[in-house]
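In this view, the complex is presented without one of its protein chains, the others remaining in place.
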Amino acid sequence: MHGLDRILEAALAEDIHTGDITTLAVVPGKRDAGAILKAKESMVLAGIDVAARVFRLLDPAIRFTPRFSDGARLQSGDILAELQGDAAFLLQGERVSLNLLQRMCGVATLTSLYVEAVAGTRARIVDTRKTTPGLRVLEKYAVRVGGGINHRTGLYDGVLIKENHIAAAGGIAEAVRRARAYIPHTMKIEVETETLGEVGEALAAGADIIMLDNMDLAAMRQAVATIGGRALVEASGGVSLDTVRAIAETGVDIISVGALTHSARAMDISMLLEGY
Amino acid sequence: MHGLDRILEAALAEDIHTGDITTLAVVPGKRDAGAILKAKESMVLAGIDVAARVFRLLDPAIRFTPRFSDGARLQSGDILAELQGDAAFLLQGERVSLNLLQRMCGVATLTSLYVEAVAGTRARIVDTRKTTPGLRVLEKYAVRVGGGINHRTGLYDGVLIKENHIAAAGGIAEAVRRARAYIPHTMKIEVETETLGEVGEALAAGADIIMLDNMDLAAMRQAVATIGGRALVEASGGVSLDTVRAIAETGVDIISVGALTHSARAMDISMLLEGY
Amino acid sequence: MHGLDRILEAALAEDIHTGDITTLAVVPGKRDAGAILKAKESMVLAGIDVAARVFRLLDPAIRFTPRFSDGARLQSGDILAELQGDAAFLLQGERVSLNLLQRMCGVATLTSLYVEAVAGTRARIVDTRKTTPGLRVLEKYAVRVGGGINHRTGLYDGVLIKENHIAAAGGIAEAVRRARAYIPHTMKIEVETETLGEVGEALAAGADIIMLDNMDLAAMRQAVATIGGRALVEASGGVSLDTVRAIAETGVDIISVGALTHSARAMDISMLLEGY
Amino acid sequence: MHGLDRILEAALAEDIHTGDITTLAVVPGKRDAGAILKAKESMVLAGIDVAARVFRLLDPAIRFTPRFSDGARLQSGDILAELQGDAAFLLQGERVSLNLLQRMCGVATLTSLYVEAVAGTRARIVDTRKTTPGLRVLEKYAVRVGGGINHRTGLYDGVLIKENHIAAAGGIAEAVRRARAYIPHTMKIEVETETLGEVGEALAAGADIIMLDNMDLAAMRQAVATIGGRALVEASGGVSLDTVRAIAETGVDIISVGALTHSARAMDISMLLEGY
Amino acid sequence: MHGLDRILEAALAEDIHTGDITTLAVVPGKRDAGAILKAKESMVLAGIDVAARVFRLLDPAIRFTPRFSDGARLQSGDILAELQGDAAFLLQGERVSLNLLQRMCGVATLTSLYVEAVAGTRARIVDTRKTTPGLRVLEKYAVRVGGGINHRTGLYDGVLIKENHIAAAGGIAEAVRRARAYIPHTMKIEVETETLGEVGEALAAGADIIMLDNMDLAAMRQAVATIGGRALVEASGGVSLDTVRAIAETGVDIISVGALTHSARAMDISMLLEGY
Partner (left out) sequence: MHGLDRILEAALAEDIHTGDITTLAVVPGKRDAGAILKAKESMVLAGIDVAARVFRLLDPAIRFTPRFSDGARLQSGDILAELQGDAAFLLQGERVSLNLLQRMCGVATLTSLYVEAVAGTRARIVDTRKTTPGLRVLEKYAVRVGGGINHRTGLYDGVLIKENHIAAAGGIAEAVRRARAYIPHTMKIEVETETLGEVGEALAAGADIIMLDNMDLAAMRQAVATIGGRALVEASGGVSLDTVRAIAETGVDIISVGALTHSARAMDISMLLEGY
């Protein structure tokens, strides 16, 4: 992941700043130790290279040996990785690497639940921009690990014409026309709709993707039928594990879920030092 | 909050990068609009100035008028703030400000539940280093807004002697002695203990704070009695809303709760644009 | 343009560093002066707000009054803008603002020549990644001002499957399949082809855009016919003002031109100080 | 070149940002490959170490073997360098390294033409501050490789008293006096003159360097005679390959040429991947 | 020291910027050389790893062999370290490493004089915030090397309630109460007092540390007696090598000395190149 080091160095500086005063005071000098990272519940692994990189940045001499790769389904008790190196650096990297790893595994695991819930349908699960500020690239990676795909990364690499844009432009047709004239030919145009009337307008305007925002199942089914494959159909709004299957069965192509990054619980992982 | 702007500018750059291409394409030029931030559930407000600052950084001409201050207890439907200004900047700031505000309100609200659960006891609720990398200062602020207090900010501004330090130093007494000789006289020394025997050693060594790590209630009660006010007593490990009251009633001074920052759910807040 | 200030501040630091020693030595203190920016040849204006921002960053008190907006077609002798303020800051900003403005006008002007050359055809002129390191966002903006559109900004916001990718994946079909499974649904997939056989494969694989790399006019015409509107067609390679019209007349949708940013001559603009 | 890495890392971030999505999608994992950099026209080589450093920053394991050193005169078809390493990183570094290398070779080549044009005279070719913002240090290096020398790097490391300074100070004599009293004794003082009268004043004031700004050949010859070796003489303004020889033959010591960095055409160099 | 590299890279950039022009001009290319760092007077060594790191950052191939460790008491003529490597980098690192090393040795040496002056008393010597902007972490480290301990690092990691805070809060008791309610339980509270009456108030309010600001010896003795071990006692204000012993003999626990970092003279150390 290009740019990862900047995130990790900021996280380490936030935690260590002028130094780990306890270790400096109590255990000065070098002292070799081993450690393991251990899953305390079942989960989808995501971020093992991120965890490794945290320690590498602290001390290139630390050996970090992963036992699983991202995407692996872990059981409680599984050893994710073994570490060997200077105990002071193992202790300094513990919290930052776990804070990131637990969050990434949480996102991947939650994503995998949504993906499983729609298995057998044509629907794909995608994320949103409701991510943790500063960590978006890591969370979107974890979504992919969990079997989802990504929506646009930010406001700069995708076009999503919303209600306010439409009102300001004077209608869907004009909004789409303006976008087509301006954007790279490599980008698709997505239009947010709230009614079947708007769906029709967006289709007529040549939208590549039509978002059905907070529609009920019947409306979604009808929209899918109306669109008839001439645009991708994205369902959005109020999606939960309870509702996602029914939504998928309406025939939509894409279901975007804010909860993937917004409400993912951190997975329980701990680091155990040995032979200090 | 000193340093806030750097966090916010990074978050805005993450989302906007080279530009909000939809707005640039569809709604070029200036266009005045109003907006409101609205609570969709009850919560403790935290971060209203952070949200305001996001818009201020985008465009100093935006008027952000808060209707509540941090610490206020909001009901669903309450208007947190009114905004007026160039619609393009309102749209660009929406996601970043909400992502931060919803998280901070989540932390403050969850903290307030723990604080209420121990009302009437001597125990105070404190946070941990299990925070979101890059956002620690915001999350620790939200803990204070919710009625908690903060543990050390990082490894650099507090001493916590753990099992590994003790083993390496050759015992609690020696570890505390080394720390006292090294650290600023303005810092206290905390020692993590797992048995009543270790509690006794820490007390004899002159620890200022004794952490009871994953002890059961009976052990905690006995530890409190043994210590007898000669050191602060901190309970840690496996604390939940279900167990926190009983822990508080053992007489400990401090209960540290990773969940405050680790598992806080984002509160539901939305921004509505008007008169675009 | 989000991120503009960082570019400008780096450019100013590069030129001024510890201070404009001549002015500090010879003309210390404040001294009000006026200045004008004047076109010395005909051109398409691009970057007037960038030039203004350079002076604003040096001293917010400088008044920069543009007389034309980006996109205007200037004649030799036209006054682009008037400035009024502290002479020391006018002098310090002169070189940096002109270096940027002259380059941006050069790109816009050259682009406009290509756009005019294909007038009446369906072809649109797009840029490439052959831009000045550090100034890509400015140069791509100038291309739009000149009437072109942008290709992807970088490797991160568009998919272009080249010969090497195809070889490594084992064929066009597999390469497109992998891309579709991975990328955001908001992005199109472009495939580079060198033969009509490859054009057929790309079409069958469902490519959204098919690049015809260095094909002759006959091959291009045949490719356009084969594709029949089922994908966008982009001509690329060896495009010059002499050849672009003929290429456009083959019926391609897009013609990408490295020269727009790679070989644009700086336009001749000067700044004249008055009443020092 | 101290500070080079910062320029290169910014250029790589500009192009790659969150990742090379095509390669990530289509060719995940490591894959060893070879590549060559090849000249497509004759040129003076400049920047081979810069190109190497781009790849080194992406992946220290890439082997970059230059076949020529800076200053070499290449023919079309010459192989500049061979590369071996992970294909993903070769692809990611290609555009940035070429964008820089082609520009630097362009500057060196153009400079060498000016240097050759004045061969046998006492005149030396120097550059100006009309450089690409952010790349000045690279372009000034390329000028030296091409046989030129550098003028001051920026406003901070040389004194050039221009018309406006003179007017503000109340005359050349006073301007020079103020400069001499202020600047490091290690710097020379240059005065810009437009008439022979000003040349005389500058000489009398003790200027170390006298710039003849836009004078005709006769005036230049007379100025050289007047100065008689008591100051360096720099010709400036409107210098082209057509006029530079005649200017040199007036006897000036220095000829500054904005075109060296301002109008240099990028040389044609390509990278070819093999055995992907 | 976490964060050291950023300080050193800024210092190197300040001195070298675009390059060591003398060496580039006169001695281009690699040339192996040796060098030594030599003490020209007696001193306490502090910063040997900092000096080594300067050269390591310039060129990882330089071998820096320390002959002494921090804390060593050097005599004039002692060789601190031997260096071997590319002469250009030895020359470029000389000034920055010496500027830092001489300053750090100065602080450590001066601190050691104060520590010796109070030998046999209970008093410990501590530093203040009167440090060199940008170098605080290095100077505070040197204080520890010299046998002192550190006061708080900055405004963020320690509480010092001064006269103005007390006035604003309405009294010492209220100020201490507010602080206790707000700060981490890991921090002590220090109160500045100027009279014995204030000492009594601070003690009653539960201050952990009581600073005696500019009191005479008699008042200090009486304050120590009054406090009777119930709080740490810190003497502050107007401490010099002439007065520190008498102050220590009043029985205070801590004596803070601005001069440690504020007035430390740079120690005389030189670098000698050999075999260039």
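A, B, C, D and E label the chains in the order they appear, each numbered from 1.
Rule of thumb we're sticking to: a residue touches a chain if its C-beta (ideal position, glycine included) is under 8 Å from a C-beta of that chain, and two chains touch if they have at least 3 such contacts.
The model shown is predicted, which means the values in this text are computed figures rather than measured ones.
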- prompt: Among the chains included here, which ones are touched by the excluded chain in the whole complex?
  reply: B, C, D, E
Message: Among E:A72, E:A169 or E:A219, exactly one should touch the missing chain; which is it?
response: E:A169
Task: Could you tell me which of D:R53, D:R95, D:K130 or D:H151 touches the chain that is not displayed?
output: D:H151
- request: Kindly note down the residues of chain B that lie in touch with the hidden chain.
  value: 1-3, 137, 153
Task: Quickly run down the residues of chain E that touch the omitted chain.
output: 7, 10-11, 14-27, 31, 33, 87, 91-92, 95-96, 98-100, 102-103, 129-136, 154-162, 164-165, 167-169, 175, 178-179, 181-183, 187, 262-263, 265-266, 273, 276
Field: Interface with the unshown chain - residue positions in chain D
entry: 124, 126, 144, 149-153, 156-160, 181-188, 190, 209, 232, 234, 253-254
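The rule is short, and it goes like this: only the chains that are shown with their structure count from here on.
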- prompt: Among the remaining chains, which ones contact both chain B and chain E?
  reply: A
- prompt: Can you name the chains that touch chain C as well as chain E?
  reply: A, B, D
Field: Chain pair with more C-beta contacts, B-C versus A-B
entry: A-B
Query: So chain C and chain D: same face meeting same face, with over half the numbers shared, or different?
result: same
- line: Per the C-alpha centroid definition, the whole-Å distance linking chain A and chain D comes out as 45
Message: Based only on mean CA positions, could you tell me how far chain A sits from chain C in angstrom?
response: 32
Sites on chain C at which at least two other chains make contact: 17, 153, 156-160, 181-183, 187
Task: Could you run through all the chain pairs that touch each other?
output: A-B, A-C, A-D, A-E, B-C, B-E, C-D, D-E
